[in-house]
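A single structure is presented below for examination.
And then chain A:
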Amino acid sequence: MKRRSRRVGDLALSLGTGLAAALVLLIVVVILGDVVYNGAPHMTLTFLTQAPRDGMTAGGIFPAIFGTVALVVLMTLAVLPAGVATAIYLSEYANPGSRVTRLVRVAVNNLAGVPSIVFGLFGLGFFVQFVGAGIDRALYGGQRVFGQPALVWAALTMAVLTLPVVIVATEEALAAVPRELRLASAALGASRLQTIVRVVLPQALPGILTGAILAISRGAGEVAPILFTGVAYFLPKLPRSLHDQFMQLGYHVYVLSTQSPDVDATRPILYATVLVLLLLTFALNATAVVVRSHMRRRFAGASS
Partner candidate 1 sequence: MNGDANTDAAKISLSVRDLIVSYGDKRALGPVTMEIAEKHVTALIGPSGCGKSTFLRSLNRMNDLVLGCRVEGDVRLDGQPIYGPGVDPVEVRRRVGMVFQKSNPFPKTIFDNVAYGLRIGGMRDRAEIAGRVERALERAALWNEVKERLGESAMGLSGGQQQRLCIARALAVEPEVLLMDEPASALDPIATAHIEELIHELARDYTVVIVTHNMQQAARVSDYTAFFYMGDMVEFASTDTIFTHPSQPRTEDYVTGRFG
Partner candidate 2 sequence: MRTREHTDQEFEQELRHLREQLLLMGSHVEGIISASLRALVERDSELAQRTIEADRVVDRLEIEIDGLCLQILARRQPVASDLRFVTMVLKAVTDLERMGDLGVNISERVLELNNETPLKPYVDLPRMADETQMMLREALDAFVAKDADRARRVIARDQIIDDLYAQIFRELLTYMMEESKNVYRATRLQSIAKYLERIADHATNLAELVVFMVKGSDIRHPDSRNEGDKN
């Protein structure tokens, strides 16, 4: 009697989990399918390289692509040094039990849980209205240059959003470097800095890149933090400097789907934009995965 019920249980479990996996796959396929089916025809070269026309009912989305890429690049430039440095401090220099360390960790954890829209408000209040206005007062004699939504503030806001991700991923990567290697380096007369730079960081690089990937992925997709800090629906020109505003794919999708005057005309544009956004995200992820596995192969060898 027992044996049969156990076998039934096993069967139920494998069926159940299989179904769940199939469901997930199904959802992804449906979404992708819908997007590809409806968006692919409209995703022509001109679409990708032209600016929008006629109130977003025609033309291309190049400025949005440009803006998204610019945002992501600036965000990465800002978050990687700060995040990696913080992680190095926590992992290599800080005394594990000290109050400061614990405080920093609590701060990082809390930061990770903050809703994105709050970051947007923070960005507006701190970067745009405080720092930006301050710069204006100091350098531009009150003229409004930086004290308004701008690419740089949006990038910095996104950097703050993705900071916990980078810190955690980097810390894990650093912790994965075996202690014996650090000891070996120290025993050879290396200072802590030399050990970190020559042994720990190179070994942790694949893991750090993981953090970068995760950050980038988020950066390409999040819309809420940039709402008040720099994004715009329509700009006649591409952003030329850090204090210009910019267009962004995610935001563009939002506006297209809610405020379009001609729904039928904009639907294909909408689908195509979504498709581009997804492809961009996938491309970014794929690049980083390839780079990571390449680095891993370089450092691993036949272990004995």
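These made the cut because all candidates are chains of the complex that A comes from, given by their letters.
The criterion applied here is as follows: a residue touches a chain if its C-beta (ideal position, glycine included) is under 8 Å from a C-beta of that chain, and two chains touch if they have at least 3 such contacts; residues count from 1.
Every value quoted in this text rests on a predicted model; they were computed, and no experiment measured them.
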Candidate from this complex that touches chain A, chosen among 1 or 2: 1
Interfacial residue positions of chain A with respect to candidate 1 in the complex: 95-96, 178, 180-181, 183-191, 194, 198-199, 203, 299-304
